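All protein chains of the complex are present and in place, except for one that has been dropped.
Now for chain A:
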Amino acid sequence: MSEEEQETKKGFRLLWILDVQKTPCAREALLHGAGGSVAAGLLHFLATSRVRRSFDVGFAGFMVTTLGSWFYCRINNAKLRVQQRMIQEGIKNKVMYEGSDLDPTKRPAAEKPPGPS
C-alpha cells in the first residue's frame, strides 16, 4: 500500500511540463512518437543519406505521430467517459424507477379482446 502511495505521488515531468505518468494517454503518445520519429528518420536517411535533413524528418515524424496518437487516445477516452456516465445514470434510474409506472422495461398489460356481446 505504501509503495502504491509512493508511485501515485511521484510523477515524471517531461521538459518540466508534461507529467507522463499521471496524464492519461501521454505515455503511450510519446512512446508512439518516439517510434515514429526513429522510423521516419531512419527511412529518410536510408533513402537520401542526408543526415541533418533526416533528423528534421525524424522530428517532424515525432510531432505528427505523438499528436495523432494523443488525439486518437483522448477521443476514445472521451467516448468511454460519456458511456460511463450514461451507464451510471441508467443504473441510478433503474434503482429508482424499478417496479414503478416510470420503469421503461415494464411492458404495458396486453389489452383483452372484447368478448361476445
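Quick note on the criterion: a residue touches a chain if its C-beta (ideal position, glycine included) is under 8 Å from a C-beta of that chain, and two chains touch if they have at least 3 such contacts; residues count from 1.
In the analysis below, contacts and distances are computed from a predicted model.
S.K.: If you had to name the missing chain as UniProt does, which of "Centromere protein L", "Cytochrome c oxidase subunit 2", "Exosome complex component RRP41" or "Histidine-containing phosphotransfer protein" would it be?
M.R.: Not shown, but named in UniProt as "Cytochrome c oxidase subunit 2".
S.K.: Please output the residues of chain A touching the missing chain, sorted low to high.
M.R.: The list for chain A reads 9, 11, 13-15, 17-19, 22-26, 29, 52, 55-56, 59, 62-63, 66-67, 70, 74, 78.
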